[in-house]
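Shown here: the complex without one of its protein chains, the others still in place.
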Amino acid sequence: MNDDTVTVMSALPVVLLLTSLVPALLIFALREKQTVLRTTLNLAGAIAKVVLVIVLIPRVVAGEELRAEFTWIPGLDIVFVTDTFSLFFVALSAGLWLATTIYAVGYLEGSPNRSRFFGFFSLCVTATVGIALAGNLLTFLIFFELLTLVTYPLVAHRGTRAALRGARIYLAYTLGGGVALLLGVAWLTLEVGPVEFRAGGIPEVAEFAARDPLTATVIGAVLLLGVGVKAALFPLHGWLPIAMVAPAPVSALLHAVAVVKAGAFGIIRIVEDVFGLALFAELGMLQALAVVASVTIVYGSVRALAQDDLKKRLAYSTVSQVSYIALGAALLSPIATAGAIVHMVNQGFMKITLFFCAGLFAEELKLSKVSQLAGVGRRMPVTSAAFTIAALGMIGLPPFAGFISKWALGLGGLDAGQPWVIAVLLTSTVLNAAYFLPIIATIWTSPRSESEGSDEGTFPAPARRSGWEAPASLLLPAVATALFVILFGVAAGWDYSPWVLAQIVGEGAWP
Amino acid sequence: MTVIAFSDVDVLDMLVVAAVAVTAILAIAIPRRVGATIAFLVFGLLLALLWARVAAPDVAIAEAALGGGVAGALLVDALHRRQPAQPNRDRRRAVAITAVGAALGAVTFAALATVLSRLTAEPADLGPLALEAVERSGVSHPITAVLLNFRNLDTLLEIAVVVFAAVGAAALSRDRIRTVTDPGPVRRVIAVIIVPALVLLAAWLLVAGTSEPGGAFQAGAVLGAALIIAHLCGVRPARAAGGRALVLVVAGLLAFILLGGIGLAATGTWLALDLSWAFAAILAIETLLTVSIGVALAMLFLAAGSRDDAAAADRAADAPALGGAP
Amino acid sequence: MAVMWALSFVVPLLVAATIAALSLGAGEARTRARELVVQYAWLAVVPTGIVASLDDGALKTVDWMLFGTAIRLDEVGRPLVLLAVILYGIALAFVPRSISERPAGLNGFLLLCFTANVGVFVAANLVTFYLVFAAMSFLGYAIVVHDRTTSARRAGAVYLVMTVFGESAVLGAFLLIASEGVTDVLDVPAAVAASDARDVIVALLIIGFGVKAGTIPLHVWLPLAHPAAPSPASAVLSGVMLKAGIIGLLRFLPLGEGAAEPLWGGLLVTLALVGGLLAAVVGVLHDNPKVILAYSSIGQMGFITALIGAALLEPAIAPAAIAAAVVYSVAHGLIKGALFFSIQVWDLSRAPTWAVVVPQTVAALGLAGAPLTAGFIAKYVSKESLGDVALPGLPVVALADLLPWFAVGSTVLLARFAIAMSRRSRRRTAGKPISTTAWAVLALAAAAPVWWLATGFAPPLTVPGWFSPGPVVDQSWPFLLGIALALAAAALARRPRFRDARLLHPRGDIVPEGDVVVLLERATGGTMRGVIRASGVLGATRDALVERVRRGPSPMPTVSGVQARLGTWVVSGALAVAALAGALLFVVLAGGGG
Amino acid sequence: MTTLQLFMYAGAFILVLGVAATLLVRDLIRRLIALNVASGGVMLLLLALADRGDGEPDPVPQALVLTGIVVMAAVTGIAIVLARRVEQLDDDLEEVEQ
């Protein structure tokens, strides 16, 4: 929110929230058999949100800010503001939620407890949109905790022993983070009064830091610790691979849209809109964050190498990729900030495609191990093509979205006078290549018989006659998001492309 | 601090206090139940005597009737019913517990004594204030004035305690109260002589309460005792159990609440009694309270003794109803 | 003109897309349509040919694409684009007739490669260059691994690993350059020269483009990839894709910018010389014609990098050296392409043997630099452009004198190639006359376009008279010496005593293909496995740690034990009395004082 | 040592004795007796405080004591009923949680 934006009080932000809250509550009330009603509710909510976002983008880019607030306790309000950065994240969530909903409807065909699933599914996006629209640190905290609570039943959805164990560990990590965040927020609110996000940092916080730098640093560290758990920074990433127990649409949602992104969004909010980059650097926190992010990037990639389970490998890859965003946020240059912000979208679309494809492989051919994927290219060419596009994007090859953010982060690193950033980026690229390219190679080139497939190398025959390799509701989202990965890469120069929007947001943080 | 005759403490007080302390220790220390109960009864009576010494006649009567009487009846009845096998008491553990108890008790007593020693000796100003307000209370006896006018909310709540204790007890033993069928000659005589006397005493206490020591509680206790004896002696209508009795018990409480409502309507504040009709109101409510307390205490006793009465009353014939109920 | 450029890029992509779409579903109509499209796929290159010849060289930009893509056809790019058009055209025509299965897939990828390759030659800003360079490299993998044999997959794997490292190096260099604030390709050399991270950038550029241009330590993928790929693909791979590395070095190295680069220049030249020597020595020991040609390419690429190294050493000669490098690249492209095509023609075409052998020998002579051929002009022009540049290490020997020895080496190699070809049997199955004649024209008339190109570069380059005695003599002695050596070796080989001498009748097992690659493979395989094991160990220790913490001495059982004891009436009663005593005691003691 | 102090200390003694016994005795009826003794002690203390000066004693504490006695009677009543049920079912005296 730089100074020339005009703030308009309006209920639109709340409507944005309701588009997924109302369906959620209604779906909870549905009986298991009312599939059609449930799907229509789901899709209606998702489409309504996307339409609203499309309506809002031009207005917000033109500098108009919508604000809705109501008092929580005297002196502290719950505030929703649609500034450029929040709308950016809402757009990401809305888009990917639509795709994931379609995918989930197809994926969970015939499985039990779907009302419960889709209810919590919509609540999860409500929480994510709430986090995005939060105007002050308190609202952010409320929805951040809500996200933890709402994703717990999703991870534990299947009810198997492993699912429950995974959910328990996930809960332990994220609740621990939530407690740290509560401490940080309460303490800062006590010292400085209600903490309203302002691009470039809040003057009161700056003057408080001048007064008492040690406490400011401690508060900053605690806040980062709080959001760091969800952003899967190095020591706190343990839950991500374990949460792979969840069904594929949940993993897709968790990794690409909601939880991990909320963590990264939180980091950027705290670093840029609460403390402000200059102050954060002055307190020495920025370098620390950069180092932690870099360590996570390399660690995530290294661990991904050793995973034979496809979803685990993607999980570790997420651990590494999200820290790109943290790294970008931790560099003192507008390009790096823009790079971090755009990577939220790029990583979102790429990772969700990968998970969709992983889900497709698991659903259609019951393959979940990388070693089993030999020669899948012939049996499921479209899915494999989508997987390849997304994987190449993750490595950061030019025509795809991943390159944009890697290029921006590289330039940002140099601009911020930290040349070692390039070394980190390059090692990460090589490591990414080391764990993605072999998959692509096995998918396309190695003949079927070589894999230890139980039958004599042939795949289970396609269940349907329509000639499609997988049900449309699973295939279309994967292909759509893959196309977006290309589009965001190729059309990065277009006025409303994520890269241009990210730059607009990035400049906001540099008054 | 006025000095009394030959020594600062009247020898009689010292005697009574010593007696009370000794009986208290006995009631606590005697391991067998029978001994403890007897000691407790004696303790109750001595306590009543002590209250007289402390110039609290009303309390003395109440103590004698409720503390010694009804509570005693309940306790004796409990003993009479059944003596559970004493769990094997290994000596060492018992000694340890008493030692710990004694030590902690001593410490508490010492601390409490020092705290009490800091209390001043002059009387509180509350007394005179209350006494001069008595004229405007509608009754002449200060205790009754406090109970039924100044702090009538306490009394209402206290009645509620008794009523709901009775309701609770009745619920817990609803199904097992039996009537006493063949009381035998001795009991019939008692019933004929004592029950009317007790009822008369209760009535007198009730009326006297407005001017001298007495009042609803004491009368209620005596009435309760009368009912219990009547029941034990085969007076069937005196069987304080079942719906009818409950109505009587609850009536007292409902009346009191109604009185509060009337007070509100008349004077604008709950339970306020206008001087003009204060006396009548107090007397009326006292009578109802007496009945209510009496029946409630009888119910408590019967509920407590319920199961085994059935055993005693297995002899067939129903005794002819004796004299009307009060 | 911009529309033409758009068309030139879109048409091949469109054709590739239709091939992909058609090959998706099954059905008779689809396969027949697909066959047709594959037959005429080579037409897709024509628009690029037209636009390349007519283009006025202006900068054309598409802002909304990537960070703003821009292309510009300058005099360095034009000839290479035309070379690409020719070679890709012929290759696309050859594929349907070649024996490789799934020709549609191959043609599709060739078309994609063509677009990327042309893009590399015309890219005008850093990001576009990196886009097309990366695309071309990774599409190259698809071609190399097309036959899906185990050797093809091994070659593909090595190619991929080398490409990834090359990519990263180029990306690193470009990021450093971009941070200097420059994007247009033309003013990159000046920026690099001026930047303080100059050495790092140059090093990264040399590594990055060295991989693609096959300079010595990074050449290992070449001898593996060429035999693995189908021959038309190898022709394109060797003829045009290697040139991408060359144009990279030409565009981005600080040639002719202020201070000389003795260190990097010297390094490049030495690597080139070693390359030339190694290529000749190892190439001879193989009997598979494609491997021999691969090593010959390594030698020729070494020659061009020597030119670039010289330009680094002596900035004055830069323009001449660049022009010479371009001429030599085009010449080598045309001839090497022709030779690779000749293998397929030799195998499959029904044309009489003499009709195949004559164009082949003319091409081989051209490669060796014999007079009246393209090679003659290229070598002469290069030697002239060098002037008296000498290696900083040994100033006594001028670089120009060393170059002829390249010619000796390549002549011996070509002799070896001829022997190997003679042993191959001819199956004479298919062969449309048009594509064979096109090949023949390419082989025979290679000299003309090269001569015309050299005159185009006249000012810095001096064009040799066809028959002027000086150049003819300079060029022919290395060629003749080579022939002599080959004949001597052949004579020796026929002697009964040496019938089974492995040295004289090599079957390619003394030095395995890609020579150093085996060591490299083992090394990368080792590190890869090491890293995987390390990460496994890391994961294991972390889990063990978490497990130990979780199973640590939990207070739980003791607590519920104590609660059980605490629960009895007596003990909880005692606690209550104790609490009372404690509280009152505290009050009295603490208060007592007050 | 004035009468007031005599009564007060006696009251305190009986109270502490009763409370300690209530909390430490396992047998239900003896525990109930101890409870009544303890309440007697508190009433004594209150009445002693009511009759401090030589004038008429303060009626309010006496009314309070009266109420207290009635309440204790009710409590004893219901305690006896419960004790009876516990003993009839020869329930485990040591009421620990199931």
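Details
Each chain carries a letter (A, B, C and D) given by its place in the written order, and its residues are counted from 1.
Quick note on the criterion: a contact is a pair of C-beta atoms (placed from the backbone, for glycine too) under 8 Å apart; a residue touches a chain by one contact, two chains touch by 3 or more.
Operating definition for what follows: contacts and distances are computed from a predicted model.
Hidden from the displayed complex is a chain whose UniProt protein name, among "Multisubunit sodium/proton antiporter MrpD subunit", "Peptide/nickel transport system substrate-binding protein", "Branched-chain amino acid ABC transporter permease" or "NADH-quinone oxidoreductase subunit H", is "Multisubunit sodium/proton antiporter MrpD subunit". Taking the complete complex into account, the chain left out of view touches A, B, C, D.
Among the residues B:Thr23, B:Thr37, B:Asn152 or B:Thr290, only B:Asn152 touches the chain that is left out of the figure. Of the candidate positions A:Leu16, A:Leu52 or A:Ile78, contact with the hidden chain is made by A:Ile78. The chain that is not drawn here is touched, among residues A:Ile47, A:Val61 or A:Val179, by A:Val179.
The omitted chain makes contact with chain D at the following residues, 15, 19, 22-23, 28, 31, 35, 38-39, 42, 45-46, 49, 60-61, 64, 67-68, 71, 74-75, 78-79, 82-83, 85-86, 89, 91-93, 95-98.
Although one chain is not displayed, chain A still touches it through residues 28, 70-74, 78, 111-113, 115-116, 141-143, 145-146, 148-149, 152, 156, 158-161, 164, 167-168, 171, 175-176, 178-179, 182-183, 186-187, 189-190. Along chain B, the points of touch with the absent chain fall at residues 111-112, 114-116, 118-120, 124-126, 129-130, 133, 146, 149-154, 157-158, 160-161, 163-165, 167-172, 243, 246-247, 249-250, 253-254, 257, 260, 263-264, 267-273.
Keep in mind that, in the parts below, only the chains that are shown with their structure count from here on.
Inter-chain contacts peak for the pair B-D.
Relative to the centroid of all protein Cα atoms, the closest per-chain Cα centroid is that of A. Centre to centre, using the average C-alpha position, chain C and chain D are separated by 101 Å.
The centroid of the Cα atoms in chain A and the matching centroid in chain C are 37 Å apart.
In terms of their C-alpha centroids, the spacing between chain B and chain C amounts to 108 Å. Annotation for chain C: residues 570, 574, 577, 580 touch two or more other chains. For chain A, no residue reaches two or more other chains under the stated contact definition.
Screening every pair of chains for touch gives A-C, B-C, B-D, C-D. The touching residues of chain D, counted against chain B in their complex, run 1-10, 12-21, 23-24, 26-27, 29-30, 32-34, 36-37, 40-41, 43-45, 47-60, 62-67, 69-78, 80-85, 87-88, 90, 93. Contacts from chain C toward chain B in the complex involve residues 570, 574, 577-578, 580-581, 584-585, 587-588, 592. Remark: chain B residues 97, 100-101, 104-105, 107-108, 110-112, 114-115 touch chain C in the complex.
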